[in-house]
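Here the complex is missing one protein chain, while the rest keep their positions.
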């Protein structure tokens, strides 16, 4: 089983917070991942738009898949996220993580979140520390 | 009902994602808020530590309370978050948002997340755009 | 004189810090700008690589040109910058700012900095507040 398979298996079977948020894995390659999340009532904040925590969770799951798909454990050091468009129940968000840079010790990813109309909902940049341990 | 009361009432009654994540409001003043979240199995990620999305959700709720407690609607523009310590089921996280700066149009907040031993779990900096509308 | 011309004229004639750093304007359109900076001894830090402040200055100048080229004054609210590759004296850095999002009040830009070999030196994300005043 290669790194992609191990990362997908681990996250799909064991990531309880992503599961609770309804994040679904669409595509994973080393350094790349795409997930979706259908926005339901449970994802909304007090002003009836998708909660920043829900958007972050989708983005973070794509980020984790892309960075762990190299086959070794990658731990998030930080993430900077911008919120651009409000969405609500009924929207489908797609989060894609693309690798900007990879070294032995770190990986940097740009994560974009779009809604079902193609509009940009959020852009984020996340940095991981790469351990030697296999995922 | 003043801004603090309106912000607390609105978020405690209507923020469905924060409720699903188990975030509880402890203290709110204009420009300041503190919340807690007991880490349970549902908050964990694939490597059995608290999911970044769960930590973000707690931090974001403190941020929203502190910035909306001035009585007008504050919308998150961006947040930069650093992850410092892994925690797991059984931990209790406390997120506190403190105002660094406030203008007519923007507000900047530092959010710290500590665990029950007092250790720093996460630090974040969040910027809001302030609308004229009452919360 | 349109917004692009006004922004270019203003920055090329009056931005003293960018001039001291040797930043040269290559191309400007509304929402886009490219600049270069030849790395000399004066740009180096204590370990003989290009100073983060020099890289930031080049990135920030592209960011200012792209955001002000719409014709109204845009002020930086924040910037998040990642440093990926060390460069030294003799390198030529190119910083390009691309617009991710534009609203009446804010603009978000991704700024990439590459060296003369095409390698990525830095990636940044910057947010401006847009005033009504003409540049």
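Lettered A, B and C in written order, each chain numbered from 1.
Definition applied: a residue touches a chain if its C-beta (ideal position, glycine included) is under 8 Å from a C-beta of that chain, and two chains touch if they have at least 3 such contacts.
Nothing here was measured: the structure is a model prediction, and the numbers come from that model.
Visitor: Out of C:4, C:28, C:66 or C:81, which residue would touch the omitted chain in the full complex?
Guide: Of these options, the touching residue for the absent chain is C:81.
Visitor: One chain isn't shown here. Among A:67, A:80, A:94 or A:114, which residue touches it?
Guide: Reading the full complex, the residue touching the unseen chain is A:80.
Visitor: For chain B, which residues reach the chain that was dropped from this view?
Guide: Spelled out for chain B, the touching residues are 80, 82, 84, 100-101, 108, 110, 120, 123, 125, 127.
Visitor: Could I get the residues of chain A that touch the absent chain, sorted low to high?
Guide: 77-78, 80, 105-106, 127, 129
Visitor: Please identify, in ascending order, the residues of chain C that touch the omitted chain?
Guide: 10-11, 13-18, 20-21, 41-48, 51-54, 56-57, 60-61, 64, 73, 75-83, 86
The rule is short, and it goes like this: only the chains that are shown with their structure count from here on.
Visitor: If I list every residue number at the interface of chain A and chain C, are over half of them used by both copies, so same, or under half, so different?
Guide: At the contact between chain A and chain C, which are copies of one sequence, the residues are largely the same (over half shared).
Visitor: Could you tell me between which two chains the number of C-beta pairs in contact is largest?
Guide: Counting C-beta pairs in contact per chain pair, the top pair is A-B.
Visitor: How many angstrom lie between the CA centroids of chain B and chain C, rounded to a whole number?
Guide: One centre to the other, that is 33 Å.
Visitor: What whole-number Å value describes the gap between the mean CA coordinates of chain A and chain B?
Guide: 20
Visitor: Mind checking the centre-to-centre distance between chain A and chain C? Centres are C-alpha means, answer in whole Å.
Guide: Distance between chain centres: 29 Å.
Visitor: Two-or-more-chain contact residues of chain C, please, as numbers and ranges.
Guide: 80, 127
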